[in-house]
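The structure that follows is given in the form of structure tokens.
Every protein chain of the complex appears in place save one, which is left out.
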Amino acid sequence: MTALLLRDLKLSIRSGGGALIGVLFFMTVVAVIPFGVGPDLNLLSRIGPAIVWIGALLSALLGLDRMFQTDREDGSLDLLLMQEHPLVLTVLIKCLAHWLGNGLPLVIASPLLGLFMNMSEVAIGATMLTLLVGTPALTFIGAVGAAVAVALPRGGLLVSILVLPLAIPVLIFGVSASYAAVEDPAPFMPPFLILVAITMFFAVIGPIGAALALRNTAD
Amino acid sequence: MRLTAENLSARRGEDLIFKDISFTLGAGESLVLTGRNGSGKSTLLRTVAGLLRPETGRVAWTSDGAEAGMRAAEACHYLGHRNAMKAELSVSENLAFWKDCFGDFSGGRGISVGEAAESVGLGGITHLPFGYLSAGQQRRMAFAKLLVAWRPVWILDEPTAALDVNAESVFTTLIENHLAAGGILLAATHQPLGLQNAQELKMTGFAGVMENVW
């Protein structure tokens, strides 16, 4: 199983792919926001956490549909399906590898974007922390969409449409925890802990759903 | 040690591709599927490998050590049309990954990555990225994948496509060695593999539309 994790990580770095493009997209999305809403620093610092979160959500969706698609195209998926390891575990490992290759770079890039958005240090830290906890949930829930994409001749966009509504809770609690850290009356912990709970919940539901979809779409 | 298929039927989309196919293969036996394109050879192989759910019937693996209810697919190597190797990784990385991922099935041991590459006749180039290899070389390396981990059953779908005569004889030798070691072979081919004592099953394709359901 570690072999699978290492292989997927190597691929995400080597194919000149996922990681870099995701981060670039993230930075581009966040960078165009001021052109839309104007360069007012107060406004930007107020909407900063939300913008960074939405940017991360969109970039996380970007590479998702390839999660199983590449393995299907070269036939590896067939062989993975045949092994005695439970498929749920295989999917979980692939999710972890995908998150390490695509999600973690977003988390690391987020403080820089926080500076662009004139966010305070506390807000930057809180946003980074919530992203660290919340982006795995996006990967897990996206795995279901990625497994569905395997069966689609031209899946990419449709997968995003299917996955986005399911990702709303993650966005809500990620952003509200970030805000709670800077706005005084609201406590930080409740939304943050709920975000953790959502991530753990999706860590179960996502791989199960994805494994079910993969078993049912093989042909 | 026995691979049994009972009354298998499978469909693609709404078409029933074949129905009521049964066979039993014991140690050292082989079954070669023949028939024109689209006659259902690949579909049957994928059904036996557990990648397609049969419409009716079942595939079972029985041996002394095997626990009851084990999926037959776990005893199988499957070499499909696609090579299941990553072009970005080197050949040895690819093979080492599959060696790790497969693990050995009870009753045998796989050989090392280097030896496997040797035995398909491409010993010196395992450090190259898989994508740099020619189509024929890629197919050979995909075949080497079968050697790095032991599986009693080999399911090969057109193993000799994109190969010259020379390489074909290499494959035939490897398959014969596998059978001699007590393996089982299930293969679909256009060209005869030149195997002794192989049973043959001629596929005709298209057994009907699933109209009884609707």
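Labels A and B are assigned to the chains in the order they are written; within every chain, residues are numbered from 1.
Note that in this section contacts are C-beta pairs under 8 Å (C-beta built on N, C-alpha and C of every residue); 3 or more make two chains touch, one makes a residue touch a chain.
The working rule: contacts and distances are computed from a predicted model.
Enquirer: There's a gap in the complex where one chain should be. From "Fe-S cluster assembly protein SufB", "ABC transporter permease", "Heme exporter protein C" or "Phosphoribosylformylglycinamidine synthase subunit PurS", what does UniProt name that chain?
Expert: "Heme exporter protein C"
Enquirer: Which listed residue (A:Leu24, A:Leu152 or A:Met200) would be found touching the missing chain in the intact complex?
Expert: Per the contact definition at the top, the residue touching the missing chain is A:Leu152.
Enquirer: I'm checking contacts with the chain that's been left out. Which of B:Phe18, B:Trp61 or B:Phe171 qualifies?
Expert: Of the listed residues, the one touching the omitted chain is B:Phe18.
Enquirer: If the missing chain were put back, which residues of chain A would it touch?
Expert: Missing-chain contacts on chain A: residues 141, 144, 147-148, 151-155, 158, 161-162, 164-166, 168-169, 172-173, 176, 186, 191, 194, 198, 201, 205, 209, 212-213, 216-217, 219.
Enquirer: Determine and list the chain B residues touching the chain excluded from the picture.
Expert: Contact residues on chain B toward the absent chain are 13-15, 18-20, 204, 206-211, 213-214.
Throughout what follows, only the chains that are shown with their structure count from here on.
Enquirer: Take the average of all CA coordinates in chain A, do the same for chain B, and state the distance between these two points in whole angstrom.
Expert: 37
Enquirer: Over in the complex, which chain B residues touch chain A? Could you list them?
Expert: Residue positions touching the partner: 12, 46, 49-52, 71, 73-74, 76, 78, 80-89, 93, 96-98, 100-102.
Enquirer: For the complex, give me every residue of chain A touching chain B.
Expert: 2-4, 6-7, 10-11, 14-15, 73-76, 78-84, 218-219
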